[in-house]
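All remarks here apply to the structure that follows.
The other protein chains are all here in position, but one chain of the complex has been omitted.
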Amino acid sequence: MKRRGFVMFLVVFLLTFSLLAFAGGQKEKVVKIAFIGPLTGPNAAQGMGARNSFELAIRQANASGEFPYKIEMLALDDASDPAVGANAANKAVSDPQVVAAAGHWNSPVARATIPIFHENGVALVIWGAIGVDLTDKYGKMYPEITRVCPKLDAENEFLADWLLTKQGYKTFYIIHDTSSYGKDCLTFMKIGIEKRGGKILGIDGVNVGEKDFMPLLTKVKEKNPQVLYYGGVVTEAALLRVQIVKAGLTNMLYTGISGLADQKFNEVAGSAAEGTVIVKPGDPKEVKGWPAFVKAYKDAKFNEPMGAYGQYAYDAAGVILAALKKVGPDRKKLVSAIRNIKYKGLLGTYTFDDTGQTTLVSMTLLVSQDGKWVKWEDSEYASGKRKLPR
Amino acid sequence: MVKNENILDLRGVYTSFGKIKMLRNINIHVDRGEIVCLLGSNGAGKSTTIRTILRLIKPDKGEIYFKGTRIDGMKTYQIVRLGISVVPEGRRLFPKMSVLENINIAIASKEKIDDTGEKLDRIFELFPVLKERKSQLAGTLSGGEQAMLAISRALVQEPELLILDEPSFGLAPILVEEFYETIKEINAQGTTIFLSEQNAGKALGISNRGYVLQKGEIIVEGSTEELLDSEEVRDAYLGKE
Amino acid sequence: MKKGKLLLIGVFFELLLLALIVIFLKIDNFLQSILIFAVAVGIWFLLARKTRMVENLGMAMEEKRKELLLIALLMVIILPFFFLNNIYIIHILILALIYAIAAVGLDFQMGSTGMVNFAQGTMLGIGAYTSALLCTTFGVSFWIGLVGAIIVSGIFGVILGLPTLKTKEYHLSLVTIAFAYVGYLLILNMKWTGGPDGIAGIPKPKLFGFSLSRSIDIGGISIPGKMLYFYLVLLALVLLIIVASRLKNSWLGLTWNAVRDDEISAKCYGIRLMPYKLLSFVFGSVFAGIAGVLYAHLVGFISTESMAFSVDLLLVAMVILGGMDNIAGVIVGAILLVIIPEKFRSIQDFRILLYAVTLILMLVFRPQGLIPKKVRVYRNISGNR
Amino acid sequence: MVDNKKLLDARNVVMNFGGLKALDGVNVHVNKNEILGLIGPNGSGKTTFFNVITGLYHLTDGEVSFEGENITDKTPQEIARLGIIRTFQSSRLWFELSVLDNVILGMYMREKPSLFSSFFKYNRVRSDLEAKAEEAKAILNEFNPDLANNCYKRAQELALVDRRRVEICRALVAHPKLLLLDEPSAGMDPAETKELMDDIKRVRKTKKGLGIVIIEHDMTVISTVAERVVVFNFGKKIAEGDFSQIRLNKEVREAYLGKE
Partner (left out) sequence: MFLTFLLQLKNSIMLGCQYSLIAIGFTLFFGILNVVVFCHGDFYIFATFAGATFLLIFLNLLPGIVSVILIAVALFIAMVLTGFLGVVVEKVTIKPFRKSNPIIPILSTLSAGTIIEQLLKIFYPAGSNPQIFPNIIPAGGINIGEFLFGTNEIVILLFTIVIFIFMYFLIKKTKIGSNIVAISQDFEAASMVGINVDRYVSITFFIGASLAAIAGFMNGIYYTVFRYDMGAMAGIKGFSASVVGGLGSVFGAVIGGFLMAFVETFAAAYIPGGSAIRDVFSFVVVLLFLIFRPSGILGEKIIDKV
């Protein structure tokens, strides 16, 4: 029976192979911190920059020799998709070596994963999702949740205040994308404007991925507002900016919040970007450690730039590491340690309120000048050399 | 007229369609200047044979030669350009194109479109009615006119071998007569003709030789007289009366 | 070949498959899992070529169908025990089963009736949203949400099905594409669906007082709540497979096939096209709705991302990959297309690319799917086979 | 007054396609227990006539009644349910289904399949289907034992002749009152044709009251089987009578057999 022998051989081969596959576990003691973000998909640029910054922090921690074990990053992809994010979160909590996690740039993804982290008692430090409810609602309920970046309402509040009180703009038009982010932008900007007696001439939504804004802008032109506020992210924001010029809306201020705060906006919108005013949380360049961080990032030779949220991911890692140093690799202890931490990071000293929201808030106003984001105070607009459209 | 020059030669051709065997060991030869007919009832494999010659179906086995060149590996358009033109089953005109366009396409696919005029004149001489209809859409022609157009479309290519697949299909009897006269005339001008027909009486009337197909096999072959006398053919094909 | 031996071969094969699946799932390294996969495929081809193993296996599947299916089911039941400490894998397995339900539903249209439907993911979303809304805004239980979703997705099945009576092939596919986009955009832009925020906090179902979210301890082993959910989904899948196979093996399946193969012939034998086409849409949509409910309560969160066009495409790919009009094939297709991309996740950027290339290769080399459909067999008739 | 003998009565049927008159005021009737031969050159409107009767084409003018009931505006399904079953010139089987399934589906109208039963009385549905399979196999066996042995073959794998046989089997199990056969002998050799004729005769004997209309090119079939013959040419009925009369009819000879 030659045949049977052959089959047996195959079976044995398969079994050996599978045993081999199981062998090769690590001997060294390892503690893992999970990082979740959009590593693929439409927001991959943001996710990769943050991932790199996070990795940088961990490399530095390992190099410092302050930890008696090796710390590893478990980078997981949420692809900006809540379902994928839930998979990733499950993967993170399933790994017993993972002691805490930092996660998410998209608020809907965070909403899907927060219950998973809560159920499994793993601390989640949100580094990039700015949906208000993440801390206002979930952070209040679940001690596992903290956030190092500011909420979205603070940015809008700051911008509205500047536009209406400081600059005296009165009529507004709001365009927002139909994502969760865009909708929140609308909500809080509207509050900010109306509270200060500004007049909103119209509100319109656009879908992410839309590229033809001409019908909308023709409509805006008829209303003739002083300010067009866009609640959304870079690609559409740049498309919109270009088409504003094309539609001949030259005497209107274009503005937005941190969704636009990326050099890509200036590159893509080109000369049209000139005079766009945005607000962005944090002012890293003021902080002492900033140049060192920038240099370290450069030296690490990552393929991607750090993006707008790199510093937050870096500080999220810092917060977790500080807590880890304090209480050791224990999920339960880490949860309360992170909540009660006082950590001096890149952007300032972090403490968390009873919703898990960082108390560290600072805002920077930027204006696009000659293809670059320039701090308002340093710009030629503030000095009066150039004039914002009115 | 050169006799006995073998212009078309099928040697042991087998064809199948999916799992169905369509043709089995088909051996057919056509000499220059002949009219050869392929007889058989509906579904016997006549059209399959013709489609195999034109490489619209790939034969499983066997060889096909045209003027000594092996053509069973060629593509349809190459075979046509070698000098075989066809009036396919059901005419297969381009229904939304005018009569003129139908003819022009046939000319153009063989050579440059320049000398259209002369060829057209000859066609219109043969079928004056087409001249009247020349800008009408082919799909709106009557059955007889369509048949004329189909044959014109083949003739403008000046083929050495003209293959006709059931040319009398759907024609009024009077027209069939006329049509066969035309075929004879074309043959007399030097074009070799290979035609398939259900209507045995008619086809044998003008042919030199014939083959009878049944269930994908050639059961009888021979000269017209032999076929007309053959008991087998009578039984197999024309039915007992 | 003796029947006992056949059974043995079948069981042996199933055990091998189980081992392979467990190993494949356990390995976290991309290259290793690819290797395992390649070895498995290689062995399969060797077996098919050099031995009669594959034929015997086919015979075993036919002769001892019931027994082998039962054993296979048993193996699926014990499967999660291999991953007690890894909720992630159980989560992926649950997702695979959920998509299998939706794909089996889609097969009513694509396989049985021959209509391409690019809106099955949308139907899944509709089911998920219905239950999510019922459970969060009205606070009803999972089970009432399920019933609600079945009704609503059934109704939408009729709505989607109606235009298909007038359209065929590419036009039909465009109808479903349009439906999918309209559904997606409407849900995204309406207030009461939560819009882009989606619906969060969808409760886990309770079964006999057990919430399927908490883990329970039995004899010192902690069984994660996910595992109970796994069994809930498995139960649903098994029930729905029974429903589907009964439908397909009864008159309904025959008539569906008749409509697929030749509508005019069907008309001339008194078969009315409309009710049957509609039924295939209704059943398909209800299956998708149930899958949606299970999905929503598994993830606890639903947003329009879960019903994006890519999900529709994924479901179509599952059916074609597995083998149209064959329940087993469709399920295999669904499971493969959920699990393999998870393995591919570590190579990030190339994942989708590989995915598309694989699909084209599949279409070129095995268009009938992994497990092609078979002819119906009637037992107990004289001279069987 | 309704003529009891008349099974089908088509009066003044006109069918236009665009400007083309495919049927031009045709009057044809079929009696019970009768085999009517329908002949005519290709394109004379025979198949169109079948399409009109079975409701696939909606006629332009005229009236068709079946057993005294007006079926002019009925759908193909309703007409089929009344008992008019046809075969197709280029056989239209359900090609991806097995031979057996094709024949079983022919019995579709005999019993209205209920959704309820396929769920809850599944075993009964299955045993019923198995009984039907048995019946199907029996009728296949009657026609050709070889076919019965290959009854699990997909219809697309069959040879042309067998496809026609399956089509006729499928039609017969539907228990028709009027059977329309569209060139059933096409592609058959004489022996097969003879078998077919025997089959048709046998069927007629066993099924009381069955009317058959048969479109044929093979005059042997018509002369052996048909009791009455109708001749079409260019969408018009040009002659009617028994075959020997028809053969002598000058117009028919000219139209159909050609001038000699």
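As written, the chain order gives the labels A, B, C and D, with residue 1 at the start of each chain.
Here, contacts are C-beta pairs under 8 Å (C-beta built on N, C-alpha and C of every residue); 3 or more make two chains touch, one makes a residue touch a chain.
What you are looking at is a predicted structure, and each value in this text was computed from that prediction instead of being measured.
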item: Sole contact to the chain not displayed, among A:Ala86, A:Ala100, A:Ile114 or A:Ala269; value: A:Ala269
item: Selected from B:Leu23, B:Leu93, B:Ile151 or B:Ile219 as touching the chain missing from the view; value: B:Leu93
item: Contacting the left-out chain in the complete assembly, out of D:Val14, D:Leu56 or D:Leu115; value: D:Leu56
item: Among A:Ala89, A:Ala160, A:Ile193 or A:Val206, the residue in touch with the chain that has been omitted; value: A:Val206
item: Listed residues C:Leu20, C:Ile223 or C:Leu313, member touching the removed chain; value: C:Leu313
item: Chain B, residues in touch with the chain not shown (by the definition above); value: 54, 56, 75-78, 80-81, 85-86, 88, 92-97, 101, 104-106, 108-110, 113, 153-154, 157
item: Absent chain, residues of chain A that touch it; value: 42, 44-45, 178, 204-207, 209, 211-212, 214-216, 218-219, 221-222, 234-235, 238-239, 242-243, 245-248, 264, 267-271
item: Those residues of chain C which, in the complete complex, touch the missing chain; value: 110, 116, 162-163, 166-171, 173-175, 177-179, 181-182, 185-186, 189, 263-264, 309, 313, 316-317, 320, 349-350, 352-353, 355-357, 359-360, 363-364, 367
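Definition applied: only the chains that are shown with their structure count from here on.
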item: Smallest count of steps, each to a touching chain, taking chain A to chain C; value: 1
item: Labels of chains that are neighbours to chain A and to chain D; value: C
item: Centroid-based (C-alpha) most distant chain relative to chain B; value: A
item: Selected interface, B-D versus C-D, where C-beta contact pairs are more numerous; value: C-D
item: Chain nearest the overall C-alpha centroid of the shown protein atoms; value: C
item: Where chain A and chain B are represented by their mean Cα positions, the distance between them in whole Å; value: 74
item: Where chain C and chain D are represented by their mean Cα positions, the distance between them in whole Å; value: 43
item: Rounded Å distance between chain B and chain D, as computed from the means of their C-alpha atoms; value: 33
item: Overlap residues in chain D, where contacts from two or more other chains coincide; value: none
item: Where chain B touches two or more other chains, by residue; value: none
item: Arrangement of touching chains [line / ring / star / complete / other]; value: line
item: Set of all touching chain pairs, with the criterion as stated earlier; value: A-C, B-D, C-D
item: Residue ranges of chain D in contact with chain C within the complex; value: 54-56, 75-77, 80-81, 85-86, 88, 92-98, 100-101, 104-106, 108-109, 113, 115, 117-119, 122, 125-127, 129-130, 133-134, 137, 148-149, 152-154, 170, 174
item: Complex contacts: residues of chain C adjacent to chain D; value: 243, 246-247, 249-252, 254-255, 257-258, 260-262, 264-272, 279, 375-383, 385
item: Footprint of chain C on chain A - complex, ascending; value: 3, 6-7, 10-11, 13-15, 17-18, 21-22, 39-40, 77, 80-83, 86-87, 90-91, 93-96, 107-108, 111-112, 115-116, 119-120, 131, 178-183, 205, 207
